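Following this message is one structure expressed as structure tokens.
Of the protein chains in this complex, all but one are displayed in their positions.
Chain lettering (A and B) follows the sequence in which the chains are written, and residue indices restart at 1 in each chain.
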Amino acid sequence: MLRKVAIVGQAQMNAADSGMSRERMLFELCKGFYDSMGITRHDIDTFVLCSNDFASGHTISNVFEDCPVGAYMKDETKVEADGVMAATYAMIRIMSGLYDTALVVGNSQGGSVMRPYLVMEYTLNQTYDRQLGLMNELSAAALQARAYMDEFGLTEEQLNKIAARNLRNAALNPFAFNGRADVTPEDVAASDLLYEPLRQLHCYPFTDGACVLLLASEEKAKELTDRPVWIKGVGDSLDTYYPERNAVRSKSVKLAGQRAYKMADVGDPANRIDVAEVSAKFAHQEPIICEGLGLFPEGSGGEVADRGLADLDGAMPICPSGGALGAYAFNAGGLVRLAECHRQLAGDAGDTQVVDARTALAHGQDGFCMQHNAVMIVSVEEG
Amino acid sequence: MRNVAVIGVGYTPVFVSKRRDVNIVEMISESVDAAFQNTGLTPDDIDAVTFGNMQTFEGLNLPHLWASDHMRAIDKPIIRISTGGTTGMSVLQAAYYYVASGMYDVVMAVSWEKQSEGDSQVGLSGIVLPEAMTMVAHGMDLFTGKGIGFGGGGSTGAASYQAMSYLHHSGAEPEHIDKMAALERSNAALNPYAHLRKKTTVEDIQATPMVAFPLRFGHTCPTSDGATTCIVASQEMVDKLTDGNVAWITGVGSATSDPCTANFLEGQITDPAEQKPAKIASEKAYRMAGIENPGRELDMSEMYNGFAHQSLMWLEKLGVCREGEAHKMLDRGALDIGGEMPTNASGGVFSTNAIGTSAMNRPAECALQIMRKIEGEHQIPKKIKKALAHGWGGMFQYVTVMVLADEPG
Partner (left out) sequence: MAEKPEKLVVDVQVPVDYTYNYRIGPYLERYIKGLGEKKILGVTCPECSKVTVPPRKICGACNRVLDEWVEVGPAGTVENYTVGHVKINKGLVEKLDSPQLLAMIKLDGATVPLLAEVKSIEPTELKKGLRVKAVFKDPPEDSLSDLSHFEAEG
């Protein structure tokens, strides 16, 4: 029997430029979070940090992050992957029985400090891909978009609809900064062409972001909140690095989803999941991820866009927060998706609230074109 | 809470200054292959992978992504843990938690470093480079001022403060550092997987130049290329997949203090030799392992010693002996391979330092000693029932501890 773990609270901040050092950003966020929860850092049994050496410009990025988040003289570790993996690891640490509370804190400053495309370039092997200089995050994303469009007939207009929907959602979300209330697919079509068919408004914005989640065992969760958001299932999977991987029918998204659904006993995701927050760094990745997760039929991206099925009041609301197009910082990204799920399930999602949301799905990715995918399913139903 | 054991270890064939014959992922594949060979397992037996190294040394971000195929990790759950010097143990601890939680039954932990491909001092200075440049921009003198370890010989400069404080509090002499260095290098000479394998005398050590008093060049660790893979399993899987000769993980702990521990800023807050996280982490691990008197109940230790004085210091900080006792244990031969508390029979980090692996090699060596599967002449003669493994890193502030035993807790 796996020990039950819940998310009992969250806090996040995203900006084009936080105007602060990351230590300040983390301190403000965590201290504010502790105060709002009525706890102190001594209530935390273990800290799971989530950051990246290259993104922070520091070897061992957590060296200067520990004190601002409150981990001084405490148990801590650092995951260097997407935030959903950090939350997964925190859950696992609690499940081991050795800890009752875990604070997960992810951050990076891709807006003011390090260049995300350069950080991604360092992910390429230096023996071949970096030497050739042809592959970068944009060219790879463009190839993936083209492949999906060729395979399933998604048009540029439909792709622009996906982007526009996310940007409009983001405008309703106080925690996203890249939203535009009146943006239309035509506006997206008019944005700078990067690598065909990829345009500027299809892409995630450079973001200074930080996000904190508090996870707790069943007993502690019920002490800390009236409405714990239970972690029902997790799953992640790594695809091959190399280009024989099918980036359109993503095996790793599928396996990550299957593993999470199995653990959560979700047999019919399209019906059981009320809202999904996926980390689509580029607009075309949204249908690829959602289809891999079984939320929409394979290849249906165009139809979903035309019929508004992913809208806030649609059959399967996707990224009411605005998703990664609204704000996306490495390491914090996946945690923000979880924080948004928490807001939905706690009824705190304001203008982006999905009515009667009881079970939500958060997704995070790492690598070029989603080489590694992680899924977490959360619910107010304790089960 | 489930019982978890290390069922096998795989090292790259050698740990050396420069592996010119392979690239990074090819090197990693060697240690994964060795782990499969030593356990008789195949990739299908592995439920999940934990992975880590200190990536600024190679300038390669999220290297587990490129290593997907070479690690045989395709379609598997995987997590990257990266905590500086403690990485190797953090990665193994992650594998421990993965199994202890009940989520997975057999987990492979992979660590590595190919330091020859970068510049280690540059990689290390990256810990504080933005802060250093900001201080320079403010007009602070980083290179001739007092109390700034950064300019005074890099990490050795910083460690010299720790060594001085240790000598002061313990009553040990600089000669004890020489003696410990000679002991560990001579141990390493027996270990085919060690990097610096020359039998070394105290005189050899004392002939090396002083870098920052009391630390000599002969007191500092090398930089190495190598990879280490450990496979851990639940009790049920131990019964199913092994002959029962495994090393149980009975205690884990970790803690961090503040980065000022490394003396980077003039007027430090923390005595770098105080190492309170060592006390916190070890007490936690001992409690979990049911150990009340570590000095009596432990049969061996593997300490993370980038510098030769640290083996002695850690014995005290981790409660294996009282303050001021470690150098006396050294004098009476208690720390020798044949002694009552063999310490760093492998030669320690002091003899082999592919930094991503360094904190994993400590528990790996403990596991091999317990299982009596040491490939080399440094197998400790007496039976090892309980072993202490230690990891250290960051700006001198991270400590991780594991206790391994021949029986589950």
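In this section, a residue touches a chain if its C-beta (ideal position, glycine included) is under 8 Å from a C-beta of that chain, and two chains touch if they have at least 3 such contacts.
None of these values were measured; they are calculated from a predicted model.
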item	value
Left-out chain, listing which of the shown chains it touches	A, B
Identified contact with the non-displayed chain, of A:Leu194, A:Leu309 or A:Val380	A:Leu194
Among B:Asn3, B:Asn23 or B:Thr208, residue touching the chain not depicted	B:Asn23
Contacting the left-out chain in the complete assembly, out of A:Gly19, A:Gly32, A:Pro297 or A:Gly350	A:Gly19
Absent-chain interface as seen on chain B, which is shown	19-26, 29, 42-43, 58-59, 68-74, 114, 116-119, 122, 129-130, 133-134, 137-138
Where the unshown chain meets chain A, residue by residue	15-20, 57, 114-119, 121, 126-128, 131-132, 134-139, 142-143, 146-147, 150, 177, 192-198, 240, 242-244
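The criterion applied here is as follows: only the chains that are shown with their structure count from here on.
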item	value
Of chain A, residues touching chain B in the complex	1-3, 52-54, 57-64, 66-67, 71-81, 85, 88-89, 91-93, 95-98, 119-120, 122-127, 234-242, 251-252, 255, 259, 366-367, 371-372
Of all residues in chain B, those that touch chain A in their complex	1, 23-25, 49, 52, 54-56, 58-62, 64-69, 73-84, 90, 93-94, 96-98, 100-103, 123-131, 252-259, 276-277, 280-281, 284, 288, 393-395, 397
